[in-house]
Every structure is written in C-alpha cells, then in structure tokens.
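Working notes for the structure below.
One chain of protein is taken out of this complex; the other chains stay put.
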Amino acid sequence: MAGSTFGKVFRITTWGESHGGGIGVVVDGCPAGLALKESDIQKELDRRKTGQSKVTTTRKEGDKVRIMSGVFKGKTMGTPISMWVENHDVDSSKYELIKDLYRPGHADYTYQMKYGMRDYRGGGRASARETAGRVAAGAIAKKLLARHKIKVIGYTRQIGPLRAKKIDFREIERNIIRCPDKDVTDKMIDHIMKVRKKGDSAGGVVEVIAQGVPPGLGEPVFDKLDADLAKAVMSIPAVKGVEIGVGFEAAEMLGSECNDAFILKGKKISTRTNHAGGILGGISNGQDIVVRLVMKPTSSINKTQDTVTLKGKKATISVEGRHDPCICPRAVPIAEAMVALTLIDHLLRQQLSRLKK
Amino acid sequence: MAGSTFGKVFRITTWGESHGGGIGVVVDGCPAGLALKESDIQKELDRRKTGQSKVTTTRKEGDKVRIMSGVFKGKTMGTPISMWVENHDVDSSKYELIKDLYRPGHADYTYQMKYGMRDYRGGGRASARETAGRVAAGAIAKKLLARHKIKVIGYTRQIGPLRAKKIDFREIERNIIRCPDKDVTDKMIDHIMKVRKKGDSAGGVVEVIAQGVPPGLGEPVFDKLDADLAKAVMSIPAVKGVEIGVGFEAAEMLGSECNDAFILKGKKISTRTNHAGGILGGISNGQDIVVRLVMKPTSSINKTQDTVTLKGKKATISVEGRHDPCICPRAVPIAEAMVALTLIDHLLRQQLSRLKK
Amino acid sequence: MAGSTFGKVFRITTWGESHGGGIGVVVDGCPAGLALKESDIQKELDRRKTGQSKVTTTRKEGDKVRIMSGVFKGKTMGTPISMWVENHDVDSSKYELIKDLYRPGHADYTYQMKYGMRDYRGGGRASARETAGRVAAGAIAKKLLARHKIKVIGYTRQIGPLRAKKIDFREIERNIIRCPDKDVTDKMIDHIMKVRKKGDSAGGVVEVIAQGVPPGLGEPVFDKLDADLAKAVMSIPAVKGVEIGVGFEAAEMLGSECNDAFILKGKKISTRTNHAGGILGGISNGQDIVVRLVMKPTSSINKTQDTVTLKGKKATISVEGRHDPCICPRAVPIAEAMVALTLIDHLLRQQLSRLKK
Partner (left out) sequence: MAGSTFGKVFRITTWGESHGGGIGVVVDGCPAGLALKESDIQKELDRRKTGQSKVTTTRKEGDKVRIMSGVFKGKTMGTPISMWVENHDVDSSKYELIKDLYRPGHADYTYQMKYGMRDYRGGGRASARETAGRVAAGAIAKKLLARHKIKVIGYTRQIGPLRAKKIDFREIERNIIRCPDKDVTDKMIDHIMKVRKKGDSAGGVVEVIAQGVPPGLGEPVFDKLDADLAKAVMSIPAVKGVEIGVGFEAAEMLGSECNDAFILKGKKISTRTNHAGGILGGISNGQDIVVRLVMKPTSSINKTQDTVTLKGKKATISVEGRHDPCICPRAVPIAEAMVALTLIDHLLRQQLSRLKK
C-alpha cells in the first residue's frame, strides 16, 4: 500500500519524478467557493524554485503551474483540483554514469531494495522536485487558512553552527536564505559559500510558526496535531528531527519550569509562556504553533566518497550535477506548505467534533 | 473525523478513559496463524503498569488483559482481536475538586475547547492510561516482528541533565528506570527522587533501536518510515520532539561527515556509520533504526501554579494525586510499542511493493 | 488489510465471533454532546435479537449491551464509544460435528481458503451474530439523524413469492415479520412455517426508506450516496442484490418515463415522481431515499445436501441447530442500521463541502 496521499479530509496526492512528464498534485476535499487562480499557486512555487540565488542549485525550472480541473469561473467547485508543473530543464545524461552506483545519503539503494528497480534520473521520485506538488497544494491550504486569520510563517533558524537569535518576520524574504535575524544573515551566507567551495554541504534548522490557530485542532489519540505535524515535516526530504515548542530542551526542565501557567488576557484565556508550542494533549491551545525541523546537509557533494555498485562491488563516487549547498532556504516554503496542509486538514476535521446547536 | 486508529494495514483502534469501564484496543489486520495467548500481552503490560517501583505513581492497577475475540485454539484467526483491561483502582473523588480548573501542562483546557465538555476524572481520554491499549497491541506486533528476527529495544537515554553514555542492552531491565548505562543509573534515580521531594518533576529522553529491519520498509512520499515513526512516537503523551539517527546534530555537520559511506560486509551491503538511523529517502536501509524522543517533565506537580477556572477567573492549583515524577521509565515500553506497530504496518505493506515472481 | 471498519467520518469497527467472548463495536467520530444511554441501544438490539417469535431461531441471547467508554454524565464526549454484548447461550458441542465439513451456502469453505483456518463454532466471525455490533452503532446513528428530523424505516417487502402491496408504517412492528401490509402478513407467516416444516428456508426482500434527508448528501465520484448504501447493505450476510428507487425496473423504462420531473411544492423544489429513490448523480435530492435488498433463503437447512470435507472427500450434511427459517424479519433492523450509518457518515461529510460564510 503506497503512500502518495497526505491528509484525511483535505487530501493531496502527488505524482511525478524529477525527469519525467512533470510533477503534479491532485487536491481532493477543498471546499467549494474559494476564489483561486494560478497566480495564487505560482507565487508559492516561485519561492521554492531552483536558481533563485547563488545559494541554490543552478538547474532552471520555470515551474509554471497549470490548474487542470476543479476551478470554474475563478472559484473552486468542491471537485478535485489537479495541478501540473511540467519538467523542462532536464539533462538525464549525467545520471547514466551513476545508474549502477549508490550515492551515499541518497535513496538510490533503498529504492532499489524496495522496488527491485529505480528511476535513476535525477533521483526519480525521491527527488526534492516532488515537493513542488506539495507547495502548490499548500498554497491553497494557505488561502483557506487566511480566511480564518491563520498565518503560517517559516524561516531559517540555523545554518551549520550559526543561529538566528532575533525573529523579525519582515527580514525573512529580504535575504536569500530566509533568515529572520539580520545580524547573522551574512555570516550564514558566507558559511554556505565556503562550504560549497570545498565541494561540501551544510545542514541547518528551519522553524515554522502558525499564528491565529484557534483552540481545538487535533484529534486524539493518534491524529494529534503535533503527531500529524511531525509526520508532515518528517516526510520532507532530508529532515532528521522535529520539535514542538521547547522540544528537546524539555528533557532538562523541571515541571514547574516547563508548564505554561494559564492567565487571562482581557477575557481571553492565554498562557504566560509557550513552551508547549501551542499544543496540549495533541490539541491546539490558541497560542502560536511552533514547529522546528532539522535538515541534514545536502547528500550530493563533489567530494569523493566510498560506495558500492549495484552488483555489490566497491567503488568511489563524486556527485557532479547542480545541487543546493544548503537546502534550508528552499525548504522554508516546503515546510510552510506541510504545516499549512496539516492545519487545514485539522481545521476541517474540527468542525465534526461537536454537535451543532 | 476522530483519530483513534493507528496504522493502515495492521490497524489498531484504542478506546477508554482513565476512570471508565476500562481501556481497550481492537487490532484489525493481524494475519491468521500467529500463536497468541494472554500472557504474551500481559508480559508487556506489566512493564508499563503503575506501582512498579518508587519512581512510578502509586496508583495500583492490576492491568490484567482479556482477549475477547480473534483468537481460537491459541492462534489468531485473521479476524479482529479485541483486548480489554478493566479499570479497578479508580478514585474519582479528588477530581471533583479540579473539574472547574485547568491544570497547566494538561489537556483539560484543550479538550474543553475542542469538545465543549470533558471527562475530568483522571484526565479522561487524555490520561496516559490509554496507552495500555497501545502496549497490548504492540505486544502482538512484537511477536510478528520476532518471526522476521526484528527486535525492538527501548531505554531511558537521559533524565534531566544526566545522559547514558554506554548502551548495554542487558542493563536495561535490571534497574527501575530502564537505563542502559549502569554508571549513571543511580544518579538518575537520585535525581528523580530529589525532584519528587520538592513536589516537582523531571523530563528525559527515551531511545528505541530496532534491529534486524530489512531494507525496503517505508512508503514514499508521505508514509515514509521516518515520517510514520515520528507520528507514532509524537502521539505518546508528553513527547515534544523526535529524532532519527543523528537528529538535530545534523544541523552542524557537513555533508561529507553526515553521509554514511556504503561498504561491503562480506557480500552484504552495509554502511560505515549509521548517522541516518537506518532510513534513507524514507525507506529502511538494513541498518539499525534509531528513534529518539523527548518527554517533557510530568505536568502534575504539587507546587502551586497559576491557572484560570472554567468560567475564566484567576486561580491557583496544586495537583494532588498519584503521579510519576518522571515518565521515562514507563514510557519505554510505550515507545517500543509504537515503534513496533509502525514497523509491522510497514513490513506488511512492503509485501505489496513489487510484483511476485 | 482487513475490513472490520465501516464509515469514513462516523467510523465503526466491529469485533467478535458467534461463540467467543462476545460481540462488540467501537464507534469513533460520534460528535460530543449527544445524550446517550444504554436503553437507547438496547431498544434496537431487542428488535434484532433471537427468540422473538416462532419465525426466528430459538437460540436465546439476552443481548444486553454495555457502554464501556465515550459517555460521561449521559453525554457522548467525542471520544470512542465502545459497546459490548456478551455471549451467553453458547453451545459449541454440535459444531464439533461439522468442523471438517463445508456447509453449502455458508462461509466455512471460503474462510478456510482465505485464512487457512477458521473458528467453526456457530459460524465464527461469519455468523449473523456479528451484526449486533452494527445495530448497536446504528442506534447512535439514528439518534443523531433524529436531531436532523431524518427517520429510517425498514420492513419486509416480500417473502418467497408474496409481496407487500401497501406500505403502512404503523403495521410494521405490529406483526412478527415486520410486514407493512396487513393483507399479506398472515400469508407470509404461513409460508415461512410451511417451509420450516419441510426443513427448508425462504428468501425475501427488505426495503428501507429514509425520510427527511436534505439535498446534498453523497460524495462524487466514488463515495456516492447510492454507492455507499449499496456497499452498506450488501455487506449484510445473505444479501445478494440491492436496488435504489426503481432499481432493475429501469431497464424496461424509457427516459421520458424514468426521469423525475422537477416541480414546485410551495416554494420548495421537489419531483413529481421518485423513480430515482432520492438520489441523483450520487447525491441526495431531498426526496425519500429508497433502498431495497434481497435476502437469500437461510443457508442452514435440515435437508440432506451434498458437500465435501476439509480433506476433499465427498460427504452429505444436514444442518441441525437453531436457525431462522427466513432472515427477513430480523434483517429489518440490521438493514436500517446500515442505512442509518451510511447517512450519518454522509451528513457529517457534507458539512465539509462548502466554505462557511
């Protein structure tokens, strides 16, 4: 039973490989009546696309999206919305060289083991290119969330050893790495450029905040909001960990430190701190949702690495090709999309929790 | 759309509240022909139950499991396996005091917001007592995995600031906190006892290793093995973060450090390191699966905390009752269960990935 | 991937065998706030239970239901509702005689082929006793539907060659076969008694009407209301066919006869006829939903029949035991339950179809 579908109520199914007929997504479960046009989608895809700056791969994909169904006279119809991004800048030739080699850190070996074969061109289905479909669907999720005054904002929190200390949302889209702290932005860029020069790559941390989420989202005991967020972002290529709120810091805290005291803000119930990251018992509590994910350094590096061949012989490999030296800047819109998709799914599901009056 | 079901092929549905008619689970999708008796389940429940030692709550639940269906003449029949653990040591009276108060760190407020009401006795459905059903189902998963020589082993990796440095599997069940490093065990126990004496609680980290997992498990692009593991463990009460392999350390690594070189061990393909934690591209690669989760300090503490009432008035609260000062020791079998349930689901799903010869 | 769950939003999972620890059902997705007590459930179970009259089996099951979770202070909590009916009048001894024989018309052979084994006592999981769980869940569905003024009414439309011509709802529960036409009731009962005397059994047709269903229920293109109703009733043991509205008569109608003209009733849009049975394009149109299902004659008959043994030898069999000579009267509440479960699932799903203003 394959796994190309995400969400239970707002459901997306992605398809496509790096070098095939394109990348697509079918969104089933978008309510009828939402104003939607291709430029709503394109805007988000442009944030994800390649070739944006010196810290991204040089592969140039226009990533022009086409809405194939589900929209009529500028409105969603309640029927499946199919979106398609054609592949253009495809050069499969250099992948012929590695069709019998397993690239370390990549999914070549595991796809081969799983399916007994693989599309080795550009990583096939395992390529991060697949995430274009997620971002397209996420753009619709964001539009729906906006109607409820929910906003999803992502940024690069850390690159290598360098951390953003201030979170100034206005800074994020002003720099090429989507860093919210202008004091550290240039250092981060320098770090990436230095690493790239050595033929190496850097890891980092992306953080996503969701503002305006009402209390009540999340379905105990398995489809808790934090559980579904964890799945959502862990399914992004290269993610190796996820935290909600204080995350791993909780290990060293005492209960009296970690618990967020309930307070009143006017007549509204709030909490003094937000260590919980907006989620208690798997359900949103009205505070900001805070999700953090770690991206491993890009697996494709020019350095020579040990590996083995398809036939089980020792070999070495140096991955040529066009790669991001650090995936964080482009991972930001992807992470936002996955958080938005999770939230809209739960916002819709929440409507079913109680009897209507 | 509620969320009480986990797994797609090996599916479990749990039910029950802390102080109601008991806790139960229905397992649908267990293949026919597995030898199964109540003692197989009881063994795991006993590891999870309360009152095991001085570091756990004093609530005494026998947690005797009864298999209600699906097993005939000692074998599973392919039909749903229903298991039931009756509640016994139930004292709801003291919860009357807090029925109009929101305990900080607990799900009282969020359940109230979600459903417009809540079962305030012992935390109701949000009680960790619900996890008895998971552990019961996990015991079946473990038996199935054992047939494939897959073993799932959990332990307490960290309590407060104290970390296990050696991982000696034989130590785990020899001490009351399930620590694999005997050099640090006593210090951890001391730490917990000291914290408890102050009416406070401690956090920690639990780690789970799965040995013998064949390559090929995991379903791109959303039901990746790491994504489903993340969801599985994040759905455990009090978990605030999850890591696979190196986890958040990846942020500071270079690609050349983080990539696991492929090597040959005899004729078998292996990797020199296991930074990936056994998963590449969302699919198992044959190395040990390594999952780490952080448990926040128990929310129930005796210290006085600020809160508000159901009616939105300021108040203070000090949670009496019987609580674990640190949840890690009892979280170990729960985390194992969730990892085992995820693995068996994917092991079964993997059978469908390729054409049979 | 087993199939013990029905519904997508209002989801039920049944468990249990004819002679095991009982029959149960877990309802996940019932909204919080519904007043619910055991007598609400018991009322429906009593309509389904054995030993009601001379036309039903003499097995005597009290079928007392116990609500195990999900209800607190008389209200549903939004958490899973677990219900359990214990087995009592169990005499497995006579099934020892047929453990190596395949009863014609029964599922003995197919369960053996599917699972490689079977619980031969009383038909195991294939026993119609399993439907007690459906009826229990259906009782909750009916309560929810009643809040929306939706009523589900079933009756015996035909037994053997005898058809009800008038549909007088008041008659249904006044006679032991649930026939709505008093002119034919006695003849039907006579027919059943005669057939039973010969050691044989009779088939029949059950019809279910749902009144008050608003337009808009049903999810194209696969989860159409008629498609889900067809699945729902076809999953009842012994059902071999299902019709919506005119059903198979449509084959001989012209389009000009079959189409239901739209008319105005006051300001409300209605149709002049209801050949469609209340469903157009898989979506309810506001007219009565009309579902008809055929029940094959009970497979268990005293007459000698040819069969084979587990080991593949020729044999004859005459099924002793306590059986209904015609299943229709007791199938009525089961069919009602399945229709109610389908409707509530779609009523809840329908809330997600459009943007809220």
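Of note:
First chain written, first letter: the chains are A, B and C, and each begins at residue 1.
FYI, a residue touches a chain if its C-beta (ideal position, glycine included) is under 8 Å from a C-beta of that chain, and two chains touch if they have at least 3 such contacts.
These numbers were taken from a predicted model, which means no experiment stands behind them.
Here one chain is not drawn; of C:34, C:172, C:244 or C:332, the residue touching it is C:244. Shown as candidates are C:64, C:151, C:187 or C:354; the residue that touches the absent chain is C:354. The omitted chain makes contact with just one of the residues C:52, C:211, C:259 or C:274: C:259. For the chain missing from the display, the contacting residue among B:1, B:295 or B:319 is B:1, taking the whole complex into account. Residues of chain A that touch the chain left out of view are 1-5, 8-9, 11, 13-17, 20-22, 24, 26, 28-29, 32-33, 66-70, 72, 75, 77-82, 84, 114-119, 121, 124-125. Although one chain is not shown, part of chain C still touches it, namely residues 1-6, 8-9, 14, 102, 104-107, 109-111, 113-116, 125-126, 130, 158-161, 195, 200-205, 215-224, 226-232, 234-235, 237, 239-248, 250-264, 267, 269, 271-272, 275-277, 279-286, 294-301, 303, 305-308, 312, 314, 349-350, 352-354.
On the side of chain B, the interface with the absent chain consists of residues 1, 9, 29, 31-34, 78-79, 147, 220, 348, 351-355, using the contact rule stated above.
By our rule, only the chains that are shown with their structure count from here on.
Among the chains in view, B has its Cα centre nearest the centre of the complete protein Cα set. Taking the mean of the C-alpha atoms as each chain's centre, chain A and chain C sit 45 Å apart. A straight line joining the Cα centres of chain B and chain C is 39 Å long.
The mean-CA centres of chain A and chain B are about 26 angstrom from one another, to the nearest whole unit.
Looking at chain A, residues 1, 9, 220, 352-354 sit in touch with two or more other chains.
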